[in-house]
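Every protein chain except one is present and positioned as in the full complex.
On to chain A.
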Amino acid sequence: MKRLTEEKTKLVLEKLTKYIGTNVKLLLDRPDGVYCFRERKGRVYYVSEKILSLASMVNPDKLTSIGTCFGKFTKSGKFRLHITALYHLAPYVQHKIWVKPSAEQQFLYGHHISKSGLSRITENTPQYQGVVIFSTNNIPLGFGVTAKSTMDCKYADPMATICFHQADIGEYIRSEDSLI
């Protein structure tokens, strides 16, 4: 359990900013205590300082997880966000996409979202913006990156991809072992 180096912190925050913009501040200064990022075996955990102090008693070899795992550093040195971060990101996200119930299942199997499955989209979403996908009854389903801006979506072909799939909650089943 070690602090992130400055470079890595920058990488993580950059990634988070893609989705929640300036709300990253809210993620770090919370009313219920100070939260921080810690790295262990290439994974980044987001955890309250209180819990962190208790976890320090545990032998790092025996420790499997604390708080919430946000993602991992790939071998090429990039930071990849995991679906486990969704719980913290969904409330702060600035651009959202809602999918129709018919397209819900498709997305949960790891497919991109096409125009026909699009129910709603936040106004003024630019192209290649990180978004959180919601179902029609506001259950967060995963992350993605828009393939088209809101304006382009209007005139897009029904089969055209609107949003690229990045992570979805189906991964809890599909790749339980590789999540942590």
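Simple rule for what comes next: contacts are C-beta pairs under 8 Å (C-beta built on N, C-alpha and C of every residue); 3 or more make two chains touch, one makes a residue touch a chain; residues count from 1.
Following the convention adopted for this analysis, contacts and distances are computed from a predicted model.
This figure omits one chain of the complex; the name its UniProt record holds, of "V-type proton ATPase subunit a", "SAM-dependent MTase RsmB/NOP-type domain-containing protein", "Autophagy protein 5" or "RING-type domain-containing protein", is "SAM-dependent MTase RsmB/NOP-type domain-containing protein".
Set against the missing chain, the residues A:V34, A:V58 or A:M151 yield one that touches it, A:V58.
Note on the undisplayed chain: of the listed residues A:I20, A:C69 or A:C153, the one touching it is A:C69.
Residues 32, 47-48, 50-51, 54-55, 57-59, 62-69, 84, 87-88, 104-105, 108, 135, 137, 139-141, 169-170, 172-173, 176-177, 179-180 of chain A touch the missing chain (whole complex, contact as defined above).
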